[in-house]
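Here's the structure we're looking at; comments come further down.
The complex is shown incomplete by one protein chain, all other protein chains being positioned as in the whole.
In this document, chain identifiers A and B correspond to the written order of the chains, with residue numbering beginning at 1 in each.
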Amino acid sequence: MSGDLLFFAVCFVALAVILLVRLISGPTMADRALASDCIEIVTDLALILFALWSGRGIYLDIALVTAVLGFIGTTIIGRYLGGEL
Amino acid sequence: MRIAVDVFIVIGLFFALAGTVGVIRMPDFFCRMQSSTNIATLGVLGVVIGGLIYAIGVLGDGGMAVKIAIIGIFNILANPIASHALMKGAYAHMKKPVDGLVTDQLGEDLVEEDE
Partner (left out) sequence: MKKLNPASFISVFILGFLFWMVITGQITAIFRNEASLQVIVAGLVVSAAVSLFSARFFIHEKAFHLCNPARLVNLIFYCVCIFPVELVKANVDMAFRALSPALRINPGIVRVPVDLKSEYGQAMLADSITLTPGTVTMAAVKDGEDGDRTCFYIHWINVESQEPEEAGEKIKGNMERAIRRIWE
């Protein structure tokens, strides 16, 4: 139980909020897919820090599932843009 | 011990910040992709190494350490595949010739194949 891990987790969430700018204003579809991928990774890191702060392992399972789903989603959007799907 | 954890997490935070600024500032899609790799490599590695030290040294919880290591390894292994697929798809989707490139040898070779 220490405050600085929570502080770093809040910093990562702030980065995710900044990345929303690119998600909203991205000119093309690929920009939005890239921004959502970055938001997913940054949210993963915030979840790791929050799990360490609270001492509960259950948040790490959520982070693992988010990582797997974000990878699959980005790959499928790329395949769709390339016309292979 | 706590100082080492904080140093690693601050390194991760710095590179994640640099990647975020790059994603916001870069002029075209390919350069944004290069900056986002910054988040996915040293941003992830810094937080994961710091978290491993904290989970083993302070909490003494082996299960959490193993899960954090799996998340880090999975992110490092899966991110190049996702970014390669997205890059290829975006290049195929774009209008040719692509603006802002110094040289585009892939586009030249594709045009040669068509003729």
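To be clear about the criterion, a contact is a pair of C-beta atoms (placed from the backbone, for glycine too) under 8 Å apart; a residue touches a chain by one contact, two chains touch by 3 or more.
Please read these numbers as outputs of a predicted model, since none were measured by experiment.
Although it is left out of the displayed model, the omitted chain contacts the following shown chains in the full complex: B. Think of the hidden chain as still there; on subunit B it touches residues 14-15, 18-19, 21-22, 25-28, 30-31, 33-35, 37-38, 41-42, 62-63, 66, 70, 76-77, 79-81, 83-84, 87-88, 91, 100-107, 109.
Going forward, only the chains that are shown with their structure count from here on.
In this assembly, the C-alpha centroid of subunit A lies 11 Å from the C-alpha centroid of subunit B. Looking at the complex, you find that subunit A touches subunit B at residues 2, 4-5, 8, 11-12, 15, 18-19, 21-22, 28-31, 33-35, 37-38, 41-42, 44-45, 48-49, 51-52, 55, 57, 60-61, 63-64, 67-68, 70-71, 74-75, 77-84. On the side of subunit B, the complex with subunit A involves touching residues 2, 6, 9-10, 12-13, 16-17, 19-20, 23-24, 29, 32-33, 36, 39-40, 43-44, 47-48, 51, 54-55, 59, 61, 63-64, 67-68, 70-71, 74-75, 78-79, 81-90, 92-94.
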